[in-house]
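Some notes on the structure that comes next.
Of the protein chains in this complex, one is absent; all others appear in place.
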Amino acid sequence: MNVPEVVEYVKGLPDIVHAERNLFTCSEEGISAIKKGIKGHNLNRVIVASCTPRTHEPLFRAACEEAGLNKYLFEFVNIRDQCSWVHMREPEKATQKAKDLIRMGVAKARLLEPLEEVETPVIPSCMVMGGGVVGMSAALNLAEQGFEVHLVEKGKGLGGTLLDLYKLFPTNEQASKLVESAIQKVAAQSKIKAYLSTRVKDVRGFIGNFEVVLDQDGKESEIKVGTIIVAIGAEELKPVHQYGYGKFPNVVTQLELEQRMKKGEFEGQNVVMINCVGARIPERTYCSRFCCMTAVKNATLIRESNPASKVWILHRDLMAYGEDFENYYRWSMEQGVRFIRYDREKPPQVIGDGTAEKVRVWHQLRGREIELPADMVVLTTPLIPRADNEEISKMLKVPLSEQGFFLEAHVKLMPLEFATEGIYICGSARWPTEIAEGVAQAYGAAAKAAIPMRRGYVKPEAITSYVNEDLCGGCGICFEMCPYSAIEIKAENGKRVAHCITALCKGCGTCGAACPSGAISMNHFTDEQILAQIAALTA
Amino acid sequence: MNRDKFEPLILGFACNWCAYAGADLAGVSRFQYPPNMRIIRVMCSGRVDPTFVLKAFASGADGVFIGGCHPGDCHYIEGNYKARRRYELLKKMLPQYGIESERLRLEWISASEGARFAEVVMDFINVIKELGALGKRQDQ
Amino acid sequence: MAKLKLGLYWAASCGGCDVAVLDTNEKILDIAQIADLVFWPIALDFKYHHVEAMEDKAIDVCLFNGAVRSSEQERIARLLRAKSKTMVAFGSCACFGGIPALANFTNRAEIMERAYVEAPSNDNLDRTFPRIQTEVAEGELELPELYDTVLTLAQVVDVEYFVPGCPPPVDLILKIVDALATNSLPPPGAVIASEKTLCDECDRKKEEKMISKIYRSHEIIPDPERCLLEQGILCMGPATRGGCGARCIKVNMPCRGCFGPPAGVVDQGAKLVSAIASIYQAKNDEDIARMVEEIVDPAGTFYRFGLADSILKRKRLQKLESGG
Partner (left out) sequence: MSRGNGHKSVLVIGGGIAGIQASLDLANMGLQVYLVEKSPSIGGRMAQLDKTFPTNDCAMCILAPKMIEASSHANIELYTYSEAEEVSGEVGNFRVKIRKRSPFVDWSKCTGCGLCEEGCPVILPNEFDQGLGKRKAIFVLFPQAVPKKYVIDKREERPCKAACKDACPAHTNVLGYIKLIAEGEFEEAYKLIRDTNPLPAVCGRICYAPCEEVCNRGQLDEPMAIRDLKRFAADHVNIEELELPTITKTGKKVAIVGSGPAGLAAANDLAIKGYGVTVFEALPEPGGMLRVGIPEYRLPKEVLRKEIGYIQKLGVEIRTGVRVGKDITLEEIRKEYGAIFIGTGAHGGMRLGVEGEDLSGVMEGISFLRVVNLRGKAEVGKRTAVIGGGNTAVDCARTAKRLGAEEVRIVYRRSRAEMPASAEEVAAVEEEGIGIELLTTPTRFFSENGRLARMECIRMKLGEPDASGRPRPIPIEGSEFTTPVDTVIAALGQVPETEFVTELGISLSPRGTIGIDPKTRATNIEGVFAGGDVVTGPAFVIDAIAAGQKAARSIDCYLKREPVAVEEEERVPEKLSEEEVADRQKRYPSQKRVKMREEPTQERVKDFREVSLAYTPEEAIEEASRCLAGLIEGCIECHECEKRCEAKALVYTMQDEHVEVDVGAIILATGLDLYDVSPLTEYGYGKIKNVITALEYERLTAASGPTFGELRRPSDEKIPENIAFIQCVGSRDFRHKTYCSAVCCMHATKEAMLAYEHHPGTKSTIFYIDMRAVGKGFQEYIARAQEEYNVTYIRSRPGKIEVTPENDNPIIWYEDTTTSETKKFETELVILCQAMIPRNEEAAKILGVSLDDCGFVEIPDKIFHPLDTARSGIFACGYAHSPRDIPDSVTQASGAAARVAEVLAGGS
């Protein structure tokens, strides 16, 4: 599109004092041009017409603020992603559209009002949901940093999945020994208050002061915390009548295998493991990241403890990603574990009556079907979201991804945070994660939670609703609109009037649109501003 | 104004989290679509007050488009449900004003549906081209 | 101090507003105390030429009720404007178009066709229609021209004050008369009624604005204690200006919006569409379809009194001419 023509046009618009074009507005020189402009022409409004506000609005708002202009007196017009990039074959029309969009932006900008972000205090304490190794690590880190931690565990004791594991990769240390040391550290840490066989019943409030109702076998109690970390992990899929599971006693899952090994009740001679059971299939499309490595670990342990044993792993792709896993994968081959690749269309069959006896599989490399003797068949199944994810997501008002795990705000920008401020996520609750990765994420989530708690206050975006009490008739329709119950109907000397709790309000505007008396106006998106934009559309 | 030369002017509302993001993705992926629509960004499709729709038609827009999140995706949990109901009632009332209900369109577009955004906009523009000008711009 | 010169006129209206002035019963004497009536077609035998003879601004206050939908009404509206210091749009028709403005869903040709041809009692095979000029033996007869579109008073001339209501309640009339007498009128352009909505003065119990069915008036006997809208009855109260003392609500009938939009609202109908659709509980497409089906005539219901003053004002003429 013809940018100089647009710049000339903008110069002609009323109230426009200065208009300039620069190549990279989001680069340092662009930012300093804005600041210089504000000071030079003592501007009271700034408009940037370039890419999308979704990525760079905070950047330019900060620039305005640094130059002494209230950051809500800034308007962003998208003439790249929604104009020049999508109308490449019609440059003149794209240029005209850019002019219209900027004219509408100017119309809105004229009516922008300065808004102040309200500082709300943050209670320096955190509730960690989930007492597994991930939850404990986050709790220990925050406690060491000096914050009070409420560690809430549904089960009877701390430790989570690690309690069921036998030995851990890569050092083959006893899982129980590690869990023990972690639990002792938690016990020794005075700042951590652990709640066992306790469920979170209700969560109200917002970043800085969440009111949480806990339910310990019927006994309810309430705690107030500044931040929440979700570390409830995930559970192993129990395959339903696949490969004879549930029918043959000697067909078990990897977790069940580890429990037997832990109790010393395992003495398999010919073991066949089948990977991707119930995973990477149309019904459950995702790969659960480290179940291959669990199989490799257990297979290697079997070989090491019983050199006479024969162990096969039937896999579709061996996900030994990174350095340690690839090295361990090669080490397990050296220990005699045999790997056979099978195709999703030609899955292996478990044969036997009463108990599994052999496994028939199409051997890709040899190009024919072979049979493996098996006195034990181990199914490697993926981790699946916990059953109560749905309930917790509704309670915390945080979304779940398609597969049912918790959905973080942005996979790269904010991988350990939710869009809802003050609530953080780590471990397999976000996505199947092996222990070391999970612990690292636990520390990450602790770091994110520590930021508001250390600062002591938060300043949520000032885009909230505002009730003009002279117009409000108290009909109460707005109350029904708000999922965050951020608007309440107060009864003052016999009269009903609506009132917005700015800290709770997310600024969606549903109440503003529904308010029949026009008493509710949405800061930064007022009716007048939007009507002005509409009028400017055809001006 | 004969049919093929007529260039409709369309006002679009797009919710910041889904439809607007979808429009950006269409941009990043360079999906081309006709330039007849001007988008106003709102925080949620629930923010779109029927007053805005009537004001758009009154001031000369030939079509009004509202883009929101798929049910269940709304960043504010329920905003899009409210938008859907207001839209359905408004669609019944518009013909009483002589405004074909097809001139108003509500679509669910997620942040990852760049291609769909382009298709839907292109289709809506063709529908409006068929319907012809609303005619309000002349007697403005 | 000199008595006020008071003029009243009735354009496209039903005469109810004039009757409402009489409803002041004995208080009419108080009015007589402070004002002399100089023009009131329904009640006193003044003729147009009397008004034309006056100097400009001779009439202190003109209470003009009724919408403007013919050439005569427009002429007199402009005449009274010239002759009056203060022009008051008196009643819903003058303020927002009122019931007559529902004609904006059609046009002059359809009205003529209906009234002079289609109406069952007609016997008008040769389709004679009234004409603006007709030559007769005695001379030339004139009739005012009927407009396609009904206009509010303010759309024709400048108006200082608006007294809504169909008809305006008695205490409102007294209030304006008293204000005129004591010269304590609010600044020009004000609507002499409450700034808030009807809900503010409706003392019915309000619990939960959630409805899952909409009843037409004959389908339900509403509970007199509870808010009508919460019982699924289309009450326009939330989007209608207060000040009428909720006289309809008191007789267990839903508000129909005759006091027009409250101060903060641009289009009463649009706000009602938004509010009612938002509180209708719909879990799926069927529920939504049921809601739409239960609101039989949205435009008619939501713009019963305010069509002429709404954003769109009328049905597209182009659509009517092409038979749409």
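For reference, chains read A, B and C in written order, and residue numbers begin at 1 within each chain.
The rule we apply is simple: contacts are C-beta pairs under 8 Å (C-beta built on N, C-alpha and C of every residue); 3 or more make two chains touch, one makes a residue touch a chain.
Please read all numbers here as calculations on a predicted model, not as lab measurements.
Among A:344, A:360, A:394 or A:454, which residue is in touch with the absent chain?
Answer from the full complex: A:454 touches the omitted chain.
Just one of A:9, A:418, A:431 or A:525 touches the chain that is missing; which is it?
Of all options in A:9, A:418, A:431 or A:525, contact with the hidden chain holds for A:431.
Check each of A:144, A:180, A:220 or A:470 against the chain that is not shown and name the one that touches it.
A:144
Pick out which of A:113, A:211 or A:317 touches the chain that's been left out of the picture.
Reading the full complex, the residue touching the unseen chain is A:317.
Hey, which subunit A residues sit against the chain that's not shown?
Counting over the whole complex, subunit A touches the hidden chain at residues 23-24, 26-29, 31-32, 51, 55-56, 58-59, 62, 66, 133, 137, 141, 144-146, 168, 170-171, 173, 178, 182, 280, 285-287, 289-290, 317-327, 330, 341, 343, 364-365, 367, 401, 405, 410-413, 415-416, 426, 430-431, 435-437, 439-448, 450-451, 454-455.
Everything that follows uses one rule, which is that only the chains that are shown with their structure count from here on.
Connecting every touching chain pair, does the picture come out as line, ring, star, complete or other?
Shape = complete; every chain linked to every other.
Approximately how many whole Å separate the CA-defined centres of subunit A and subunit C?
Spacing between the chain centres: roughly 56 Å.
When the centre of a chain is set as the mean of its C-alpha atoms, what distance in Å lies between subunit A and subunit B?
Going by mean C-alpha positions, subunit A sits 31 Å from subunit B.
Can you list the subunit A residues in contact with two or more other chains?
481, 510, 513-514, 527, 531
Could you list which residues of subunit B touch at least two other chains?
Residue numbers touching two or more other chains: 49-51, 55, 82, 86.
In their complex, what parts of subunit C are in touch with subunit B?
Checking each residue of subunit C against subunit B gives 105, 265-267, 269-271, 273-274, 276-278, 280, 282, 288-289, 291-292, 295, 297-300, 302, 310-316, 318-320, 324.
Inside the complex, what are the residues of subunit B that reach subunit A?
Touch list, subunit B to subunit A: 9, 11, 16, 20-21, 23-24, 26-28, 30-35, 38-44, 46-52, 55-56, 59-61, 73, 75-79, 82, 86, 118, 137, 140.
Flag every residue of subunit C that touches subunit A in the complex, lowest number first.
Listed in rising order, the residues are 195-200, 206, 208-210, 229, 237-239, 242, 261-266, 271-272, 274-275, 278-279.
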